[in-house]
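Dumping the structure here so I can ask a few things about it.
With one protein chain held back, the other chains of the complex are shown just where they sit.
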Amino acid sequence: MAQPQDRAVCERALSSRFTEVRAHTVAMVAGLTPEDCNLQAMPDTSPAKWHLAHTAWFFEAFVLEPFAVGYQPVDPRYGVLFNSYYNGIGEQFPRAQRGLLSRPALGEVQAYRDQVDVAVLELIDEVDPQAASAGAIFDRIELGLHHEAQHQELLLTDIKYNLFQNPLLPAYRSDGEGGFDPDQRAEPLPLTFIDCAGGEVCVGHDKNSDSGFCFDNERPRHKVLLQPFRMSNRLVTNAEYLAFIEQGGYRDPQYWLSDGWAEVQQQGWTQPLYWGRVDGQWLEYTLNGLQPLDPAAPVSHVSYFEAQAYAAWSGHRLPTEAEWESVAAGLPCAGNFVDSGLLHPQTAQGKGGRVLQLYGDCWEWTNSAYLPYPGYKAPTGAVGEYNGKFMSGQMVLRGGSCMSHAFHVRASYRNFFYPPDRWQCTGIRLAADL
Amino acid sequence: MAQPQDRAVCERALSSRFTEVRAHTVAMVAGLTPEDCNLQAMPDTSPAKWHLAHTAWFFEAFVLEPFAVGYQPVDPRYGVLFNSYYNGIGEQFPRAQRGLLSRPALGEVQAYRDQVDVAVLELIDEVDPQAASAGAIFDRIELGLHHEAQHQELLLTDIKYNLFQNPLLPAYRSDGEGGFDPDQRAEPLPLTFIDCAGGEVCVGHDKNSDSGFCFDNERPRHKVLLQPFRMSNRLVTNAEYLAFIEQGGYRDPQYWLSDGWAEVQQQGWTQPLYWGRVDGQWLEYTLNGLQPLDPAAPVSHVSYFEAQAYAAWSGHRLPTEAEWESVAAGLPCAGNFVDSGLLHPQTAQGKGGRVLQLYGDCWEWTNSAYLPYPGYKAPTGAVGEYNGKFMSGQMVLRGGSCMSHAFHVRASYRNFFYPPDRWQCTGIRLAADL
Amino acid sequence: MAQPQDRAVCERALSSRFTEVRAHTVAMVAGLTPEDCNLQAMPDTSPAKWHLAHTAWFFEAFVLEPFAVGYQPVDPRYGVLFNSYYNGIGEQFPRAQRGLLSRPALGEVQAYRDQVDVAVLELIDEVDPQAASAGAIFDRIELGLHHEAQHQELLLTDIKYNLFQNPLLPAYRSDGEGGFDPDQRAEPLPLTFIDCAGGEVCVGHDKNSDSGFCFDNERPRHKVLLQPFRMSNRLVTNAEYLAFIEQGGYRDPQYWLSDGWAEVQQQGWTQPLYWGRVDGQWLEYTLNGLQPLDPAAPVSHVSYFEAQAYAAWSGHRLPTEAEWESVAAGLPCAGNFVDSGLLHPQTAQGKGGRVLQLYGDCWEWTNSAYLPYPGYKAPTGAVGEYNGKFMSGQMVLRGGSCMSHAFHVRASYRNFFYPPDRWQCTGIRLAADL
Partner (left out) sequence: MAQPQDRAVCERALSSRFTEVRAHTVAMVAGLTPEDCNLQAMPDTSPAKWHLAHTAWFFEAFVLEPFAVGYQPVDPRYGVLFNSYYNGIGEQFPRAQRGLLSRPALGEVQAYRDQVDVAVLELIDEVDPQAASAGAIFDRIELGLHHEAQHQELLLTDIKYNLFQNPLLPAYRSDGEGGFDPDQRAEPLPLTFIDCAGGEVCVGHDKNSDSGFCFDNERPRHKVLLQPFRMSNRLVTNAEYLAFIEQGGYRDPQYWLSDGWAEVQQQGWTQPLYWGRVDGQWLEYTLNGLQPLDPAAPVSHVSYFEAQAYAAWSGHRLPTEAEWESVAAGLPCAGNFVDSGLLHPQTAQGKGGRVLQLYGDCWEWTNSAYLPYPGYKAPTGAVGEYNGKFMSGQMVLRGGSCMSHAFHVRASYRNFFYPPDRWQCTGIRLAADL
């Protein structure tokens, strides 16, 4: 928690960051139609409009209602419509039906956001930085910004999935936009493995070396014992994954976990989510529309089951989250994040003998279940439902993707999804025992 | 089929009717947002935008492509997206996913309609009324207009259902619109029964007495033998249906067909689709939004199972379609159709001793399964899929509703839905043996 | 209702018939193991043991409890376990879970039957044939025997289906048993059509010409008007049906009703239920085990959807139930019933120019929905649930099959199943308009 003397500076900085982050969310839907913003193709993917509204509601419910004296919600019914899963706050509109909310219309949701923004900025302005409560308020707003960053990423992954259902394969943005140039294709570095000593390492958020913010699930920082291991220098490429497909990877149960093989059979999986083949040519659906598959780029939108099967087929395994963090902790948190504007994983570039692409490009499936760290305590109150209650059945992913904000990612960040999930920008990092 | 000498007149009349019917469809969505027009809350309810596009495609596929020399479809991909169920024409986009088609956007669909309209009007203009093919072309356009009328009704019933899923209960149109005035409430006529002699009667489309058009399923006209019966003078009212509810109708299996009782249990039915109770007051969701339930108005949006159970509880039965038609055939086809602008069933008014409300207000469930008439032949080609292939599992409804066009309804018209369907404007006419 | 003077004779006859019918049910499971008797492969097929118990319970609930003074049920819990669907009597154990009732064991169920048999025979013995209630008691026992005959047929169709799920394909009885000789194969008569005049005909149970008993749904006898029609002289053969398959019948939607085509797609139907192909040879699973398909025998175990599609493909249609009955009424009720012991439909034999195989061999799908006859009234009380509450969604079948008892079938008998059902011994009779 920040100290009072820093808070006046914080306050100005916070207002400015708040404005910037909130404006960015709105900017993300600029190229979409109102119908696009209302799409929900499966329960997991929320409409873009719902993300816009929910992130406003989050500030209402967790910042304005507790801290802004006399604040009246813009519309009390929004508390049901746009509450995601906070039982501590109240009832929720069923998740799977969010796409049925044609009202409030997109314009009304934007007006809702504006009203909330004004109230939050007023609150920041009115808070006496020396007051006892200032820290709690600023921390909660900070949480809201990181929450918004998460939903910005979901907005992108969700709209990609939702638009993909349409046989017209509409693009999120036009072909040339964002500097994504399918013709500028590089050769990837050869795949090599870097030896890592393991031993006793510290994992979890480090207040001293890391930037201030972290989620509750990154704490407490603690020691773990690692065996010596090796980690691949880059992500698995499309070309490498194609070899797995062509050599029958999706037809041979020996590489798959039992639950993974069941999923392959039931879903009829034969390739990553966004791949297709037309007249013998492999194509990939991207936020810039359908593109020829780039063999050198990292494979993306694979499930944990596919990542694990690929690793088994290639004679390796996935890293654990502690292994991953022990390597990442020493490296600057830089890479192909959403800030680059590319919105697609890029071919690994750089010197050999190093572990590259740890940050950005693709979230990396680890072989660690999402479980509490030793000594973990969820915060009290409804905000405590943020992370802790999801600690079953999911696997940890690390490092952020080309759809994550740089400011939102760090070495200790623990993302989590279910083993069959494929609509996030997820890729494969290999590891092996030494 | 119309005779050549009438066709020049027909041609002018047809252009004008075509323009009018097509414009009406567009007018129906004037008060809706693009998001509203994309809603699909269950597989049976298509988005309003899809209705707009499908009815354009119907003219492309069944009029322009076969008859307009050199016609090129506006977008060949629309042939998949907007084909409802014509296997004879080709593949269809899955019905349950129509709500995922954010593109083409509403504006593009309207442009599509405009292009089709221009082409059809040109075709009408160019046809030589004396030419051998003129009859076939005009008949097909006539079919397209009746098809469009059906979709206009579906557009209303679908949007009502789709908007109803939203806890905000948005209205299709504002409170005062359409002359629907919840305060102007009348007393209904007392329920009485009119004796009908039965005997040998003719049913099916009568070319001589009826207007020219009919669907294939109304033919051939044929004789049936009826026992003497009685028919109620008006539809069952909300107040009467409420007595059924209050006396435990939804909790007692003895009134229900076995499949109906299973539906009650599985769906948790306790009342008609659009009824609700708030603070002890019964309310009904209408196209003008939520309204106090009018006890005198006909009960609507009940399934066949509910209609049958109500009839059994009240000691009556539902009429057969032949009974219904034998009574309706002698009466003018007039009533509370969509042309009245009310969009809600109205309290029965008029003299006693007559069968009222046969036309308009609510489609009336009959106790007849939707099956072919003796000697029925479906037309050849894809257009033959229009009616014939649905002849299993559905029950016949008669008389049109407050959401049907007057020009589209006639004594011999056979509508059909599955026994559990409730989203159409369906009501209850009672009958009994004499 | 029988007259008092006949009742003393009736009484003796009834005791003897009761004993015979009840013994026959037990004899049917003689070759089965206790595990066989407990199988339930789908909700529609009950375990053989359950049929044994339910038919005992029926006499308890509908004969002994109302009429045998002081009768105490063998085990009051059986009233829940073995009540099929009589809500008027009480709660029912869920149908889909009957196969989970390992207890009471087969021996206990047989003891239950014995106790009920003793009590019913005592009751028959004690009834004073002159007493006012005698008629009601005898009629109810008669109903129980016909009920038992229905369950005898279901026992056979259910055990056939249940054993068929096992890859070992166990036979219900050994190869030579029952006189079923796959090598004795005859040529069928050529398929011809017999002209029928139609006109005003009477259908429904005729007290004068028919034997005494009928179900409520066969009444009242009434007149219907038929157009002239033609009816095929025999059932469709396996060879004829094979041509439909080989010419792509299961791959072409044009022959199918819309709901039928959906079923073909979802279930992956490519042939009748019990057909298989091994090394290019067609085989058929029978109660005598797997046998080479006999091309001359009637096709059996097809759904209404398949019967209708075959009829459409061959340029014909299915008969209505009134057409069927008008032809059958004039013919003796004789054919290949269960009494022949063959348990499989046989090749049509006999003279040309006649309608053959109307009785026995296969139930014949009609194109009539199962609905009440004009003036139909279900009996009061729980016994009224027997037939009336199933009058929705099902199609009528006529004529009995090789698994029906001769005494149980008559011209007016209305059997009914859902359009996709295939596990009954159902076949195809063709008709056409004249």
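Letters A, B and C name the chains as they come in the text, with residue numbers starting at 1 for each one.
Here is the rule we go by: a contact is a pair of C-beta atoms (placed from the backbone, for glycine too) under 8 Å apart; a residue touches a chain by one contact, two chains touch by 3 or more.
Note that the structure is a prediction, hence the values are computed from the model and not measured.
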Exercise for the section: In the full assembly, spell out which visible chains the left-out chain is touching. Expected result: A, C
Practice task
Identify the residue among C:Q97, C:S133, C:S174 or C:Q265 that touches the chain left out of the display.
Solution key: C:Q97
Practice task
With the full complex in mind, choose from A:P73, A:P167 or A:P372 the residue touching the hidden chain.
Solution key: A:P372
Practice task
Could you tell me which of C:S84, C:N162, C:S303 or C:N387 touches the chain that is not displayed?
Solution key: C:N162
Completion exercise
Even though one chain is not shown, subunit A touches it at residues 85, 87-88, 200, 222-227, 253-254, 256-261, 304-305, 308, 317, 320, 367-369, 371-372, 374-375, 389-393, 395, 419, 433
Handout entry: Missing-chain contacts mapped onto subunit C
Key = 33-39, 41, 49, 77, 80-81, 93, 97, 99-106, 162-163, 165-168, 170
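We adopt the following convention: only the chains that are shown with their structure count from here on.
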Practice task
Determine the shortest chain-contact distance, in steps, between subunit A and subunit C.
Solution key: 2
Practice task
Compare the CA centroid of subunit B with every other chain's and tell me the farthest one.
Solution key: A
Exercise for the section: State, to the nearest whole Å, the distance from the C-alpha centre of subunit B to the C-alpha centre of subunit C. Expected result: 38
Exercise for the section: Please compute the C-alpha centroid of subunit A, do the same for subunit B, then give the distance between them in whole Å. Expected result: 47
Practice task
Give the residues of subunit A that touch two or more other chains, as numbers and ranges in rising order.
Solution key: none
